[in-house]
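With one protein chain held back, the other chains of the complex are shown just where they sit.
Each chain gets a letter, A and B, in the order it is written, and its residues are counted from 1.
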Amino acid sequence: MAIGYYPGCALRGSSNDYEQSVRVCLKALGAELKELDDWICCGATAAHSLNEKLSVALPARNLAIAERDGFDELFAPCPMCSMELMKAAKEIAADSRLREEMAGIVELPVTGRTKILNLIQLLERFDLKPSKPLDGIIAACYYGCLLTRPASIVGFDDPEAPSSMETILAKLGAKTVNWNFRTECCGAGKTMCDEETVLDLAHKILSDAQRSGANCLVVACPMCHVNLDMKQAAAGKRFGVDHNLPVYYLSDLVGMALGFSPAELGVDRHFVVRLAHG
Amino acid sequence: MDIAPNQVIRLVQNGQKDRALRSAAIWKCLSCFTCSSRCPQNVDCAGVLDALRRTAAAEGMHAETETRTLIFNTAFLHNIRRHGRLNEIELIGLFKTRAMLADPDLSFLFKDASLAPALRQKRKLHLAPDGVRDRDVVRRIFARCGA
Partner (left out) sequence: MARIGVFVCWCGENIARTVDVAQVAEEAANIPGVRCSVHYKYMCSDPGQAMVREKIEGERLDGVVVASCSPHMHLKTFRRAAAAAGLNPYLVEMANIREHCSWVHHDREAATAKALDIIRMTVEKCKYDRALEPIRVPVTRRAMVIGGGVAGIQAALDIADAGYEVVLVEKEPSIGGKMAGLSETFPTLDCSQCILTPRMVEAGQHPRIKLHTYSEVESVDGFVGNFTVAVRKKARYVDIDKCTGCGECWNVCPWKKIPSEFDYGMGFRRAIYIPFPQAVPARPVIDKNSCAKLLKGGCGICAKKCPRDAIRFDDTDQIVEERVGAIVAATGYSLYSIGNDQPDPKYQGYGEYGYGVYKDVIDGLQFERLVSASGPTGGELKRPSDGKTPKSVVFVSCVGSRDNAKGISYCSKICCMYVAKHAMLYRHKVHDGEAHVFYMDIRAGGKGYDEFVRRAIEQDGARYHRGRVSRIYEEDGKLIVRGADTLSGTPVTVAADMVVLATAIRPAPGIESLAQKLNIGYDEHGFLLESHPKLRPVETNTAGVFICGAAHGPKDIPESVAQASAAASKVAVLFANQELSREPEIARINEQTCAACYACYRACPYHAIEQVQLKNKRAARVNPGLCMGCGTCVAICPSKSADIEGFTEQQIYSMVEALA
């Protein structure tokens, strides 16, 4: 199956290990990712914090390109991108004046009819048959904020007790744990400008996951991965703890269950490279 | 947070908008949307704080302790306007420079430098990331939004 693909800035930047993992795993499943032509940044936190119109226009430009090029659906592996795209699509679809205004700003007609999928939703479409079941993986699934919130925009899973990742991992033969901070924020885009907050939150999340008996964390968001993996050492140092907890992308585990090596999936490029299993 | 989100809302309701606009709280906010998600009155608290951020930034009323956050977001948008997509190295450079100008602090300047070799070794540092072909349209979009 072919699907429109919106990587977003993080996957082309320091989270290119996520893109590597996504591409390898989806190719093996038979999905052809058709990258959106000349896509631009979705605006992330900066746009909605500083300029409301821009926060709709930047995603709108991408939606317009998708419509122009005939994509009914767009896969966005980063939940910040997927949420902003969905938000803009929803607002544009509901307001004809906004539609007109946006068409003028982004220089292309746009209706907001494109359906946006996150990584979990895309993976749910496949019949996952693991050739190497993930014995030994005891995962704490971490959803963060934007996969399930705001519920009125993303309408995905249960915002207080999500289970979509656990369902996928169960199919791959992995065990998952019940733990407390599945949807607590990791600090999002504050990594650079408010590192202390990020380290505090990361430490709490990593500690609770470990306390619950997990031997790894699983995420589906590049910002979460940065805060929990790249910053894990700093978080541990701040509290005098060595977490040493591997943080996998969901696509990493799918890929490994399908038989790929960690290196093929870019797992060797994580900061915590210890393998949780086997 | 110097004041709690519900207090920010209360100040706005009471006509004490200025105190809300000058608070550090609105910049400490992570935009995690838990507040809006739980509110029994369907108040979009996250949306209100967003609106306050935009006004505080536009009016130059932001809390001094949170200058770095504003500088970061501004630098981010500047970067997107130029390139269409994020150029991380340029962003970090611009951010650190502007932050230093606002509040000199050498430890801050070099704080993340220790990660640079590791990032390079892991092929996560891109000196010239793939770019957008039509950058002019991006500039026009920004201009039309008054950004």
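Quick notes
By definition in this document, a contact is a pair of C-beta atoms (placed from the backbone, for glycine too) under 8 Å apart; a residue touches a chain by one contact, two chains touch by 3 or more.
Just so we're clear, the structure is a prediction, and the values are computed from it rather than from any experiment.
Every shown chain touched by the omitted chain in the complete complex is listed here: A, B.
Touch with the chain that is not drawn comes from one residue among B:C39, B:A118 or B:V137, which is B:C39.
Of B:Q7, B:T55 or B:T74, it is B:Q7 that touches the chain left out of the display. Across A:D69, A:E100, A:D135 or A:E160, the residue that sits in touch with the chain not pictured is A:E160.
In the full complex, the hidden chain is touched by subunit B at residues 3-4, 6-7, 34, 38-42. Contacts to the hidden chain, counted on subunit A, fall at residues 158-161, 178, 180-181, 208, 211.
In this text, only the chains that are shown with their structure count from here on.
Rounded to whole angstrom units, the spacing between the C-alpha centres of subunit A and subunit B is 20. Residues 9-10, 12-17, 38-41, 43-54, 57-58, 61, 104-107, 145-146, 149-151, 159, 183, 185, 187-188, 190, 192-195, 197, 230, 269, 271 of subunit A touch subunit B in their complex.
On the subunit B side of its complex with subunit A, the touching residues are 28, 30-34, 36-37, 46, 50-51, 53-54, 57, 68-69, 71-74, 76-77, 80, 84-86, 88, 92, 95, 99, 111-112, 115, 118-119, 122-126, 129-130, 132-134, 137-138, 140-142, 144-147.
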